[in-house]
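Everything on this sheet refers to the single structure shown next.
And now, chain A:
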Amino acid sequence: MMLPGMIMTLLIGGLLSWMAARWNAVLSKWIALLAVGADLSLAGYWWFHFRDAASSGSSWFIDFQTGWIPSFGIGFHVAMDGLGLVLLLLTFFLGILAVLCSWQEIKERTGFFYFNLLWTLAGISGVFVAMDLFLFYFFWEVMLVPMFFLISIWGDARRRYAAYKFFIFTQAGGLLMLLAILALYFIHGRQTGTYTFDYFSLLHTSLASSVSRWILSGFLIAFAIKLPAVPFHSWLPDAHSEAPTAGSLLLAGLLLKTGAYGIIRFVLPLFPRESAAIAWWAILAGVIAIVYGALLAFAQTDLKRLIAYTSVSHMGFVLLGIFSFSEIAMQGAVMQILTHGISTGALFVMAGMLKERLHTRDIEQMGGLWTSMPVMGGAALLFTMASLGLPMLGNFIAEFLILLGTFSASVPLAVIASFGLVLSALYSLRMVRKVFLGPADLPLKDLSVRELLILAAMSIGIIALGLYPQPVIDMVRTTVRQLVTR
Partner candidate 1 sequence: MLASIAALPFLGFLLLSLAGRRLPRIAIAWIGAGSVSLAAILTVLYGIHFLQSSPDSGVDRWLLWQWFTAGNLSVSVSLSVDALSLVFIFIITFVGALIHIYSTGYMRQDRDYARFFACMNLFVGAMLVLVMADNLVLLYLGWEGVGMCSYLLIGFWYESPANCQAANKAFLVTRIGDTAMLIGLFLVFSALHTLNIPAILEQAPGHFTKGAPNITLIALLLLAGGMGKSAQLPLQTWLPDAMAGPSPVSALIHAATMVTAGVYLIARMHTLFQLAPAAMMITALVGGVTLFMAGCSAMVQTDIKRILAYSTISQIGYMFLALGLGAWSAAIFHFFTHAFFKALLFLAAGAVIEALHHEQDIFRMGGLKARMPLVFYTFLAGAAALAALPFVSAGFYSKDPILWYAWSSRNGNAFLWGLSLAGAFITAFYCTRLMLVVFGGEMKTRVRELPGKAMTIPLATLAVLSVVAGCIEWPHNLLHLSLFSDLIQKVLPAPVLKEQLPAEGIFQLAAVVVTLLGIYTGYLLYHGEKSILVRWQRSPGKVMTRNFLLGGWGFDQLYDTLFVQPFLFITRVNKTDVVDRVYEGLAQVNVKFNRLLSTTQNGSLRWYIAGVLIGILFIITLQLVL
Partner candidate 2 sequence: MMHSFNAHTVLVVAALLFVLGLTGVLTRKNIIFMLISVEVMLNAAGLAFVAAGAQWHQPDGQVMFLFILAMAAAEISVGLALVLQIYHQHKTMDVEDLEELRDRPNEN
């Protein structure tokens, strides 16, 4: 009952905060904060509660199942394993920061904003626990629609364009996935006589390779768009740069991760043979994303767009890690999901803070900000260093593990991917130089207590993951092992 409760908290919290905003906007913020906070503490509790279970090798901690539309074999089946728990923790951690960082930024229709924010979070957390393919699709859409509103209502100048682009891309992928799910449903039903959307039942579907290739591509394209892999990435820079800060944070930190999660949870287990067959191509796609994203990031002058393209580059590493089929690389991919969520999220948060102060995203108009805001400069430097893969910070562990694992899959591709580290240094340092270094002429207010709190939480997170990532690795080990040894 706890998993549905977790999602319901967000759904009801969203409705309440919408209604509360009629009387009092501040109340609405607090309700949102409380709802996400409750879920964060719940996830934190689970973390400590299931830590021993994880190290002893049990894979599913919580499994909740009840009928939903029994006549079509649709059940409300949610379950959580180590991977899910780690991702839920990330979701609520970033969620609470998203609530906090919109505290001052959102002044119009506050209630509706928090409603959308919480419903997006509910959709995301639902995606991470749904074990029924129909339910998964349902949550996939639940996170999409409120996010569309977040971008199109509270976004920047080109928000309508960005929101539509985001919606069309994701929806196109979503429909392909729906087709693939239905195909799987009918094939499985015809084989066994029981028509069901249940993940664990569908795992045992035997598919002719010609059919499964089509179904696989349906899933894979949907997830590749979300990830995003080149050439499906072009919605991302627009959506990220036009969205409000909290929107960018959720997009970069969480929505992209649902793509990676989908590949790990559905593509690999459902189609082990076919995914092994396309592994080389997927790794190649990852390498292309790494290099191409970095090249684009280097050229940008719009700060948020620059960070958005670095996401493309970083998520290429995830593709690399997943399709290397080695335990090390897969662990790296999970780490990358976490650390990229935090580091890029933090960069977006800071871009938002700068935008609040300067009313521009153009880095050509910034420069020398260190003088007036050294605290933020320090934080920005930390996360830039994280994003270029400096050891001591979480991203290094992730990229190191991924590259090390990829070496066993394909040496040339791993070598090219390694040089992605040089490219990441190029764009990261350019960003720092353009924004924070150089002659100072803008007197700005440094971080407020609320902003400091947000960045401090993220800094501690990224440093902790860099210095002691073992708990995360232990938590997802069972899941990862099952994937690799299959």
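In picking the candidates, the idea was that all candidates are chains of the complex that A comes from, given by their letters.
We take it that a residue touches a chain if its C-beta (ideal position, glycine included) is under 8 Å from a C-beta of that chain, and two chains touch if they have at least 3 such contacts; residues count from 1.
Every value quoted in this text rests on a predicted model; they were computed, and no experiment measured them.
By the touch rule above, chain A in this complex touches candidate 1 out of 1 or 2.
Those residues of chain A lying in contact with candidate 1 across their complex are 230-231, 233-234, 237, 295-296, 298-300, 326-328, 331-332, 368, 370-371, 374, 378, 381, 385, 390-392, 396-397, 400-401, 403-405, 407-408, 414-415, 418-419, 421-422, 425-426, 429-430, 433, 436-440, 467-470, 473, 477.
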